[in-house]
Every structure is written in C-alpha cells, then in structure tokens.
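Of the protein chains in this complex, one is absent; all others appear in place.
Right after this comes chain A.
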Amino acid sequence: MAQMTMIQAITDALRTELKNDPNTLVFGEDVGVNGGVFRATEGLQKEFGEERVFDTPLAESGIGGLSIGLALQGFRPIPEIQFFGFVFEAMDSIAGQMSRMRYRSGGHYHMPITVRSPFGGGVHTPELHSDSLEGLMAQTPGLKVVVPSTPYDAKGLLLSAIRDNDPVIFLEHLKLYRAFREEVPEEEYTIPLGKADVKREGSDLSIITYGAMVHESLKAATELEKEGYSVEVVDLRTISPLDVETIIASVEKTGRAIVVQEAQKQAGVAANVVAEINERAILSLEAPVLRVTAPDTVYPFSQAESVWLPNYKDVMETAKKVLTF
C-alpha cells in the first residue's frame, strides 16, 4: 500500500490500464510532455511513448470526434478535457454522438470511451474553469457519469470506467486533487460503476451527496454528532446511473434525508435524487427531503466563491431543519 493523493491515484490507474490493454490511448491538450496542466498524466508519455499518450491540437470538439473515430477502429480512448467548463465545445461529440452510437447502430457499434476532466470550485480560477456541469451529463441518456471523492475510490472507479464498454464521463474535483492522501493499493482493483458508498453510518438523517461535498457533509455529520444527532453520509460516486438501492435503504433506515451538491439548484442531480426518494420511499419519510446547493447564478467571479459555494455550515443548517421537522 502507498499513501496517494487523488491525482496520484488517477495517474496510477491510467498507468495500470495503459500497461494492461494495448488498445488504450491517452490524449488531450498538453497531456504529453507537460503531463497535463494538473500533472494527471505525468510521466506517461515517457513511459508508453507518443503513439499511446499524445497531445492533440487545441479543439475539444476535435478531441471528442477523434475519440469516437478511434473507438470505431477498436481503440479504448481516454481523452482529457483540460477543464470541464470547456465541454460546451464538445457537447455534440459527447451528448449528440458518442452517447447515441450504440443505440443509433442498433447495438452494432459501442463507444468504450472514458472522458476525464477536472471540474469544481474553490481555487479562484478564471471563468469556465470551475463549473459543476455534471447535471448536463447526467441528463444525457447513454452516458455514465462518475465523480470520485477520495483517492481510493478514484483509482478503482477509473479502472472500471476505462474497462466499461460504454462512454463514461469521469469528473475529478480539482480541489480534491491534492487535498489529502490515503492508503491506495498499488495493485489493481475495481469499484463497480453505479454503486454508492456509505462513507459514514448513522440513524437519524441521511445526507446524500458526491464529489467535494462528501467532505463538507462528513464535517457537518461530525459537528452534528456533538449535538446528539447520528448522521449517515452516502457518497453516490456514480451520479448516472444512480444507486437507488443504497439511497432508499439509507432513507428507509433514517426516515430523513437531505441532498447536497456543489452545483446550482435548478434542474440538477440533487433534484433527481429527491424525486427518486419521493417516488420510492415517501411513506418512510418523517420530513420533506431538502437540498443544499449553490444559488442559481453563473459560477461566481472568484472573489465571491467562498460565500457562493455550499459548505458544512450550510449542510448543518439544512440538516437541522429536517432533523427538527
């Protein structure tokens, strides 16, 4: 076992699969010599050569289209979008094309593509570098959407994503890249897609969340424990497809739930989770299911981001409303 940051765990997963499967290709803007702007692909070009790990011209729609074409030729592309805010450039490739290829061809073609990309707020980037756009992806039929919250999960989930025969959008919260280290096995292991993880058990309230908000929620749970509440934290890990089984089991146990996301409130992943709970477990509920989200503005100019981003205090406030309902 080694102590790894999330970025190291991601590099490790990429190296593992580049070794295992000669059809895997890693490419994108500045991923070669430079090792990616966050160094997620550090050393990979040196180790596997320019045929396997390479820089593309600067065009996200090009990267998306190239991935589709390479997949049609039997490769297993692992493209990087340098920041997920640039995905708008590749929306047709991803949401209009690769997500539909299996369906469009009646199952004849498939798209074993893993689109990796950093996203998320809290580090004072310029515009379109911090947006949480996973809701757009989760709303697109034909895509799987994965958001790891720890180094251990990142490695296991990324290996599953790469081995999956359908397109996976793999979103890496950039504030978590180097936030902490944990034990990560050097050997390979997988974590199945579509499986949530109970990161903390509790009996009074379920907090359902993903990404960086897992850590705010865990902090809130620790604080709430001091006030006598037992709080469970469910990390979705995959936001499409949702692990409704784990969500519902947790809610049936606690009878109360809140859903926490970093993204804006309108039409998001949290709304979808609330709807699933209402449709499947309404009779187990002792209180309405509430959401903790960012407000419905564009991602803020960086000077306001510390107030704009949801934090553990916001989680506690909403948790108490539900706990005392």
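Just so it is clear, a contact is a pair of C-beta atoms (placed from the backbone, for glycine too) under 8 Å apart; a residue touches a chain by one contact, two chains touch by 3 or more; residues count from 1.
Operating definition for what follows: contacts and distances are computed from a predicted model.
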Hidden subunit of the complex - UniProt protein name among "Pyruvate dehydrogenase E1 component subunit alpha", "Carbohydrate ABC transporter permease", "Spermidine/putrescine transport system ATP-binding protein" or "Transketolase": "Pyruvate dehydrogenase E1 component subunit alpha"
Candidate in contact with the missing chain, chosen from A:Glu127, A:Glu245 or A:Glu286: A:Glu127
Identified contact with the non-displayed chain, of A:Gln3, A:Asn20 or A:Asn34: A:Asn34
Of A:Phe86, A:Phe119 or A:Tyr312, the residue in touch with the unshown chain: A:Phe86
Interface with the unshown chain - residue positions in chain A: 29-30, 32-35, 37, 55, 57-59, 61-62, 86, 88-89, 124-129, 265-266, 295-298, 300-305, 307-308
